[in-house]
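A single protein chain has been omitted from the complex, and every remaining protein chain is retained in its original position.
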Amino acid sequence: MESAKSVMEPIAWILQMLTGLIMILLVTLHFYVTHMTSHEALRYAEVISRVTQPEFRAMYAVLLLVVSFHAFNGLRAILLDTTAGMESRKTVNTLITLGFLLAFVYGLYLLFSI
Amino acid sequence: MVRFKIRRYDGEKSYWQSFEVPAKKGMTVLEALYYIKENYESSLAFRASCRMGICGSCAMKINDRPRLACETQVLTLGDTVKVEPLDNFKVIKDLITEFDGFFEKHKAVKPYLIRKDDNYAEPKELLQTPEELNEYYIFTLCIKCGACYSVCPAAATLDEYLGPAAMTAAYRFCADSRDEGQKERYEIASSPNGVWRCHLAMECSEVCPKNVEPAKAVQLLRRKTAFSILKSLLGW
Partner (left out) sequence: MGVSGWFKFKGRSLFSWAFTFQRLTGVVLLIYLLAHLTYLSSLLDKTGATYESMIAITVSRQFLVFDILLVLCGVFHGVNGFRIILHEFGIAYEYRKPLLVIFTVIAVVVWLYASYVMYSLVGG
(Lines give C-alpha, C1' and ligand atoms only; values in the text may rest on other atoms or scores of the structure.)
Protein backbone atom coordinates (compact mmCIF):
# COMPACT_ATOMS: atom_id res chain seq x y z
CA MET A 1 0.00 0.00 0.00
CA GLU A 2 1.46 3.34 -0.99
CA SER A 3 1.94 5.97 1.68
CA ALA A 4 -0.34 8.98 1.54
CA LYS A 5 2.58 11.18 0.55
CA SER A 6 3.55 9.35 -2.59
CA VAL A 7 -0.03 9.05 -3.71
CA MET A 8 -0.77 12.74 -3.33
CA GLU A 9 1.35 13.84 -6.26
CA PRO A 10 -0.20 11.72 -9.05
CA ILE A 11 -3.68 12.49 -7.71
CA ALA A 12 -2.89 16.21 -7.58
CA TRP A 13 -1.55 16.02 -11.15
CA ILE A 14 -4.66 14.32 -12.48
CA LEU A 15 -6.96 16.64 -10.54
CA GLN A 16 -5.13 19.71 -11.84
CA MET A 17 -5.89 18.57 -15.37
CA LEU A 18 -9.49 17.62 -14.59
CA THR A 19 -10.27 20.88 -12.81
CA GLY A 20 -8.65 22.74 -15.70
CA LEU A 21 -10.96 21.04 -18.18
CA ILE A 22 -14.04 21.63 -16.03
CA MET A 23 -13.12 25.27 -15.67
CA ILE A 24 -12.78 25.83 -19.38
CA LEU A 25 -16.50 25.13 -19.50
CA LEU A 26 -17.70 26.70 -16.26
CA VAL A 27 -15.56 29.84 -16.35
CA THR A 28 -16.64 30.51 -19.92
CA LEU A 29 -20.25 30.05 -18.86
CA HIS A 30 -19.81 32.26 -15.79
CA PHE A 31 -18.10 34.98 -17.79
CA TYR A 32 -20.72 34.81 -20.53
CA VAL A 33 -23.61 35.15 -18.11
CA THR A 34 -22.05 38.04 -16.19
CA HIS A 35 -20.21 40.03 -18.83
CA MET A 36 -21.46 39.17 -22.27
CA THR A 37 -25.25 39.45 -22.08
CA SER A 38 -26.23 42.83 -20.76
CA HIS A 39 -25.24 45.20 -18.01
CA GLU A 40 -28.43 44.40 -16.17
CA ALA A 41 -26.94 40.99 -15.41
CA LEU A 42 -24.71 42.64 -12.84
CA ARG A 43 -27.33 44.62 -10.93
CA TYR A 44 -27.73 43.55 -7.29
CA ALA A 45 -31.28 42.22 -7.71
CA GLU A 46 -30.29 40.24 -10.82
CA VAL A 47 -27.28 38.71 -9.11
CA ILE A 48 -29.33 37.64 -6.10
CA SER A 49 -32.13 36.17 -8.18
CA ARG A 50 -29.59 34.25 -10.29
CA VAL A 51 -27.54 32.93 -7.41
CA THR A 52 -30.55 31.73 -5.42
CA GLN A 53 -31.70 29.47 -8.25
CA PRO A 54 -30.70 25.92 -7.26
CA GLU A 55 -29.02 25.12 -10.61
CA PHE A 56 -26.89 28.25 -10.50
CA ARG A 57 -26.05 27.77 -6.86
CA ALA A 58 -24.87 24.22 -7.58
CA MET A 59 -22.89 25.42 -10.60
CA TYR A 60 -21.23 28.16 -8.54
CA ALA A 61 -20.38 25.70 -5.77
CA VAL A 62 -18.70 23.37 -8.27
CA LEU A 63 -16.91 26.30 -9.92
CA LEU A 64 -15.70 27.50 -6.53
CA LEU A 65 -14.37 24.05 -5.65
CA VAL A 66 -12.46 23.49 -8.89
CA VAL A 67 -11.10 27.03 -9.09
CA SER A 68 -9.87 26.99 -5.50
CA PHE A 69 -8.20 23.62 -5.97
CA HIS A 70 -6.60 24.50 -9.31
CA ALA A 71 -5.33 27.91 -8.18
CA PHE A 72 -3.80 26.77 -4.90
CA ASN A 73 -2.39 23.55 -6.36
CA GLY A 74 -0.87 25.64 -9.14
CA LEU A 75 0.77 27.88 -6.57
CA ARG A 76 2.01 24.76 -4.79
CA ALA A 77 3.61 23.57 -8.04
CA ILE A 78 5.38 26.89 -8.48
CA LEU A 79 6.67 26.87 -4.89
CA LEU A 80 7.83 23.25 -5.00
CA ASP A 81 9.76 24.01 -8.16
CA THR A 82 12.22 26.01 -6.08
CA THR A 83 14.89 24.50 -3.83
CA ALA A 84 13.64 26.56 -0.89
CA GLY A 85 10.07 25.40 -1.42
CA MET A 86 11.09 21.78 -1.88
CA GLU A 87 13.10 21.73 1.32
CA SER A 88 10.12 23.00 3.29
CA ARG A 89 7.53 21.03 1.38
CA LYS A 90 5.61 19.87 4.43
CA THR A 91 4.98 23.52 5.33
CA VAL A 92 4.15 24.42 1.74
CA ASN A 93 1.67 21.54 1.42
CA THR A 94 0.00 22.42 4.71
CA LEU A 95 -0.30 26.15 3.95
CA ILE A 96 -1.61 25.48 0.46
CA THR A 97 -4.24 23.05 1.77
CA LEU A 98 -5.29 25.64 4.34
CA GLY A 99 -5.50 28.33 1.69
CA PHE A 100 -7.61 26.10 -0.54
CA LEU A 101 -10.00 25.17 2.28
CA LEU A 102 -10.30 28.77 3.45
CA ALA A 103 -11.14 30.02 -0.02
CA PHE A 104 -13.63 27.22 -0.63
CA VAL A 105 -15.35 27.49 2.74
CA TYR A 106 -15.52 31.26 2.64
CA GLY A 107 -16.95 31.17 -0.87
CA LEU A 108 -19.55 28.60 0.20
CA TYR A 109 -20.47 30.75 3.15
CA LEU A 110 -21.04 33.71 0.84
CA LEU A 111 -22.96 31.57 -1.64
CA PHE A 112 -25.42 30.40 0.98
CA SER A 113 -25.76 33.64 2.93
CA ILE A 114 -26.89 35.94 0.16
CA MET B 1 36.93 37.23 -39.96
CA VAL B 2 34.43 36.33 -37.29
CA ARG B 3 34.55 37.81 -33.81
CA PHE B 4 34.22 35.29 -31.02
CA LYS B 5 33.06 36.71 -27.67
CA ILE B 6 33.73 34.14 -25.02
CA ARG B 7 32.52 34.31 -21.41
CA ARG B 8 35.50 33.28 -19.34
CA TYR B 9 35.72 32.39 -15.67
CA ASP B 10 38.91 32.04 -13.68
CA GLY B 11 37.46 30.62 -10.47
CA GLU B 12 36.76 34.06 -9.01
CA LYS B 13 35.37 36.40 -11.59
CA SER B 14 33.52 36.11 -14.85
CA TYR B 15 34.54 38.31 -17.83
CA TRP B 16 34.24 38.47 -21.60
CA GLN B 17 37.12 38.10 -23.99
CA SER B 18 37.01 38.61 -27.77
CA PHE B 19 39.04 36.98 -30.50
CA GLU B 20 39.10 37.41 -34.30
CA VAL B 21 38.99 34.06 -36.08
CA PRO B 22 39.50 33.61 -39.85
CA ALA B 23 36.47 31.47 -40.59
CA LYS B 24 36.43 29.19 -43.60
CA LYS B 25 33.46 27.40 -45.08
CA GLY B 26 32.86 24.18 -43.15
CA MET B 27 34.57 25.39 -39.97
CA THR B 28 32.78 24.39 -36.79
CA VAL B 29 32.68 26.38 -33.54
CA LEU B 30 34.82 23.67 -31.97
CA GLU B 31 37.51 24.15 -34.62
CA ALA B 32 37.35 27.89 -33.97
CA LEU B 33 37.82 27.28 -30.22
CA TYR B 34 40.87 25.09 -30.96
CA TYR B 35 42.18 27.85 -33.26
CA ILE B 36 41.80 30.41 -30.47
CA LYS B 37 43.47 28.09 -27.97
CA GLU B 38 46.40 27.35 -30.30
CA ASN B 39 46.95 30.87 -31.62
CA TYR B 40 45.71 33.39 -29.07
CA GLU B 41 44.93 32.12 -25.61
CA SER B 42 46.23 28.74 -24.53
CA SER B 43 44.47 29.03 -21.17
CA LEU B 44 41.01 28.84 -22.77
CA ALA B 45 39.36 25.78 -21.24
CA PHE B 46 36.61 23.71 -22.86
CA ARG B 47 35.59 20.05 -23.08
CA ALA B 48 35.67 18.22 -26.38
CA SER B 49 36.48 14.74 -27.58
CA CYS B 50 35.02 13.02 -30.61
CA ARG B 51 34.48 16.11 -32.84
CA MET B 52 31.55 14.30 -34.46
CA GLY B 53 28.49 14.76 -32.26
CA ILE B 54 28.46 11.46 -30.42
CA CYS B 55 30.32 11.96 -27.14
CA GLY B 56 28.28 14.92 -25.83
CA SER B 57 31.31 16.72 -24.34
CA CYS B 58 31.18 20.03 -26.22
CA ALA B 59 27.65 21.24 -25.48
CA MET B 60 27.69 24.98 -24.78
CA LYS B 61 25.60 28.10 -25.29
CA ILE B 62 26.35 29.50 -28.74
CA ASN B 63 24.52 32.76 -29.48
CA ASP B 64 22.22 32.10 -26.52
CA ARG B 65 21.24 28.62 -27.60
CA PRO B 66 22.72 25.36 -26.29
CA ARG B 67 24.33 23.42 -29.11
CA LEU B 68 27.15 20.97 -29.76
CA ALA B 69 30.17 23.08 -30.76
CA CYS B 70 31.40 20.35 -33.09
CA GLU B 71 28.13 20.34 -35.03
CA THR B 72 27.65 24.12 -35.35
CA GLN B 73 28.93 25.84 -38.50
CA VAL B 74 30.59 29.19 -37.77
CA LEU B 75 29.47 30.85 -40.99
CA THR B 76 25.76 30.32 -40.17
CA LEU B 77 26.06 32.39 -36.99
CA GLY B 78 26.77 35.88 -38.29
CA ASP B 79 29.64 38.31 -37.69
CA THR B 80 29.76 37.84 -33.93
CA VAL B 81 29.59 34.54 -32.13
CA LYS B 82 28.83 34.58 -28.42
CA VAL B 83 30.07 31.49 -26.58
CA GLU B 84 29.12 30.77 -22.98
CA PRO B 85 28.98 27.74 -20.70
CA LEU B 86 25.67 25.89 -20.30
CA ASP B 87 23.08 27.40 -17.93
CA ASN B 88 21.96 25.60 -14.79
CA PHE B 89 25.38 24.05 -14.26
CA LYS B 90 28.08 25.33 -11.92
CA VAL B 91 30.96 26.73 -13.95
CA ILE B 92 34.38 25.34 -13.07
CA LYS B 93 36.46 27.24 -15.60
CA ASP B 94 35.57 29.13 -18.79
CA LEU B 95 33.28 26.78 -20.74
CA ILE B 96 33.72 23.76 -18.50
CA THR B 97 30.85 23.07 -16.10
CA GLU B 98 30.31 20.70 -13.22
CA PHE B 99 28.69 17.51 -14.53
CA ASP B 100 28.97 15.25 -11.48
CA GLY B 101 25.44 16.05 -10.32
CA PHE B 102 24.06 15.42 -13.81
CA PHE B 103 25.66 11.97 -13.92
CA GLU B 104 24.57 11.17 -10.36
CA LYS B 105 20.98 11.82 -11.34
CA HIS B 106 21.39 9.58 -14.34
CA LYS B 107 22.77 6.79 -12.13
CA ALA B 108 19.97 7.29 -9.63
CA VAL B 109 17.29 6.08 -12.07
CA LYS B 110 19.02 2.68 -12.48
CA PRO B 111 19.71 3.01 -16.22
CA TYR B 112 20.36 -0.69 -16.88
CA LEU B 113 18.23 -3.73 -17.55
CA ILE B 114 16.84 -5.24 -14.38
CA ARG B 115 15.79 -8.86 -14.62
CA LYS B 116 15.04 -11.54 -12.07
CA ASP B 117 16.82 -14.20 -14.15
CA ASP B 118 20.08 -12.28 -14.32
CA ASN B 119 22.81 -14.90 -14.41
CA TYR B 120 26.29 -14.08 -15.65
CA ALA B 121 27.35 -17.70 -15.47
CA GLU B 122 24.62 -18.76 -17.89
CA PRO B 123 23.72 -15.75 -20.03
CA LYS B 124 20.36 -15.89 -21.76
CA GLU B 125 19.53 -14.45 -25.16
CA LEU B 126 16.70 -11.91 -24.88
CA LEU B 127 14.62 -11.64 -28.02
CA GLN B 128 12.97 -8.41 -29.14
CA THR B 129 10.90 -7.60 -32.21
CA PRO B 130 11.46 -4.44 -34.28
CA GLU B 131 8.10 -3.15 -33.04
CA GLU B 132 9.18 -3.56 -29.44
CA LEU B 133 12.41 -1.75 -30.24
CA ASN B 134 10.55 1.13 -31.81
CA GLU B 135 8.73 1.77 -28.56
CA TYR B 136 11.87 3.17 -26.98
CA TYR B 137 14.53 3.42 -29.69
CA ILE B 138 14.54 7.17 -30.00
CA PHE B 139 15.22 7.52 -26.26
CA THR B 140 18.38 5.44 -26.54
CA LEU B 141 20.07 8.11 -28.62
CA CYS B 142 20.83 10.45 -25.70
CA ILE B 143 24.51 11.44 -25.54
CA LYS B 144 24.25 13.04 -22.07
CA CYS B 145 25.37 16.43 -23.36
CA GLY B 146 23.26 18.38 -20.85
CA ALA B 147 21.65 20.79 -23.33
CA CYS B 148 18.17 19.76 -22.27
CA TYR B 149 18.94 20.28 -18.59
CA SER B 150 20.35 23.74 -19.34
CA VAL B 151 17.06 25.07 -20.72
CA CYS B 152 14.72 23.38 -18.26
CA PRO B 153 12.96 25.96 -16.04
CA ALA B 154 12.51 23.40 -13.27
CA ALA B 155 16.22 22.57 -13.32
CA ALA B 156 16.94 26.30 -13.06
CA THR B 157 15.26 26.61 -9.67
CA LEU B 158 15.37 23.10 -8.19
CA ASP B 159 18.92 21.85 -7.77
CA GLU B 160 17.88 18.27 -7.03
CA TYR B 161 15.48 18.01 -9.97
CA LEU B 162 16.21 14.75 -11.83
CA GLY B 163 16.01 16.54 -15.17
CA PRO B 164 14.94 15.56 -18.69
CA ALA B 165 18.00 13.45 -19.53
CA ALA B 166 17.82 11.23 -16.45
CA MET B 167 14.07 10.73 -16.81
CA THR B 168 14.43 9.93 -20.50
CA ALA B 169 16.94 7.25 -19.52
CA ALA B 170 14.49 5.97 -16.90
CA TYR B 171 11.73 5.73 -19.49
CA ARG B 172 14.05 4.16 -22.05
CA PHE B 173 14.46 1.20 -19.74
CA CYS B 174 10.90 1.10 -18.48
CA ALA B 175 9.66 0.87 -22.06
CA ASP B 176 12.19 -1.81 -22.98
CA SER B 177 10.37 -5.14 -23.34
CA ARG B 178 13.35 -6.97 -21.87
CA ASP B 179 13.23 -5.00 -18.62
CA GLU B 180 11.52 -6.10 -15.41
CA GLY B 181 12.49 -3.22 -13.14
CA GLN B 182 9.67 -0.80 -13.92
CA LYS B 183 8.31 -0.64 -10.37
CA GLU B 184 11.66 0.37 -8.94
CA ARG B 185 12.13 3.09 -11.51
CA TYR B 186 8.58 4.38 -11.13
CA GLU B 187 9.22 4.85 -7.43
CA ILE B 188 12.37 6.81 -8.16
CA ALA B 189 10.64 8.84 -10.86
CA SER B 190 7.76 9.75 -8.57
CA SER B 191 9.98 11.16 -5.87
CA PRO B 192 9.36 14.85 -5.13
CA ASN B 193 12.28 15.78 -7.40
CA GLY B 194 11.04 13.64 -10.25
CA VAL B 195 8.32 13.65 -12.85
CA TRP B 196 5.91 15.84 -10.90
CA ARG B 197 8.11 18.89 -11.30
CA CYS B 198 7.81 18.87 -15.09
CA HIS B 199 5.26 21.32 -16.45
CA LEU B 200 5.84 20.83 -20.16
CA ALA B 201 7.91 23.87 -21.04
CA MET B 202 9.14 21.55 -23.83
CA GLU B 203 12.26 23.60 -24.49
CA CYS B 204 14.30 20.45 -23.84
CA SER B 205 12.92 18.77 -26.95
CA GLU B 206 13.66 21.89 -28.98
CA VAL B 207 17.39 21.99 -28.14
CA CYS B 208 18.27 18.30 -28.09
CA PRO B 209 21.00 17.83 -30.71
CA LYS B 210 19.94 14.21 -31.23
CA ASN B 211 16.16 14.85 -31.41
CA VAL B 212 15.59 12.48 -28.53
CA GLU B 213 12.34 14.22 -27.47
CA PRO B 214 12.94 14.23 -23.72
CA ALA B 215 9.68 16.09 -23.08
CA LYS B 216 7.79 13.21 -24.64
CA ALA B 217 9.72 10.67 -22.57
CA VAL B 218 8.91 12.53 -19.35
CA GLN B 219 5.20 12.63 -20.25
CA LEU B 220 5.12 8.92 -21.00
CA LEU B 221 7.02 8.18 -17.80
CA ARG B 222 4.63 10.39 -15.83
CA ARG B 223 1.57 8.61 -17.14
CA LYS B 224 3.03 5.18 -16.49
CA THR B 225 4.13 6.24 -13.00
CA ALA B 226 0.78 7.78 -12.12
CA PHE B 227 -1.23 4.78 -13.25
CA SER B 228 1.12 2.37 -11.57
CA ILE B 229 0.71 4.20 -8.27
CA LEU B 230 -3.04 4.54 -8.61
CA LYS B 231 -3.42 0.90 -9.57
CA SER B 232 -1.54 -0.25 -6.48
CA LEU B 233 -3.60 2.19 -4.41
CA LEU B 234 -6.81 0.58 -5.64
CA GLY B 235 -5.29 -2.84 -5.20
CA TRP B 236 -5.52 -3.81 -8.88
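Structure notes:
Should a chain be cited, it is by its letter among A and B, assigned in written order, with residues numbered from 1 in that chain.
Everything below uses one rule, namely that a contact is a pair of C-beta atoms (placed from the backbone, for glycine too) under 8 Å apart; a residue touches a chain by one contact, two chains touch by 3 or more.
Here the structure is a predicted model, which means the values were calculated and not measured.
Screening A:I24, A:A58 or A:L98 for touch with the missing chain picks out A:I24. Note that of B:C55, B:A156 or B:L230, the residue touching the chain absent from this view is B:A156.
On the side of chain A, touch with the chain left out of the figure occurs at residues 17, 20-21, 23-24, 27-28, 31, 35-36, 38-39, 42-45, 47-48, 67-68, 71-72, 74-75, 78, 82, 103, 106-107, 110, 113-114.
Contact between chain B and the unshown chain involves residues 61, 63-66, 87-88, 151, 153, 155-157, 199-203, 205-206, 213, 215-216, 219-220, 222-223.
Heads up, the rule we're going with is that only the chains that are shown with their structure count from here on.
A straight line joining the Cα centres of chain A and chain B is 38 Å long. Interface residues of chain A, counted against chain B in their complex, comprise 1-2, 6-7, 9-14, 77, 80-83, 86, 89.
Against chain A, in their complex, chain B makes its touches with residues 153-154, 157-160, 187, 190, 192-193, 196-197, 199, 222, 225-226, 229-230, 232-233.
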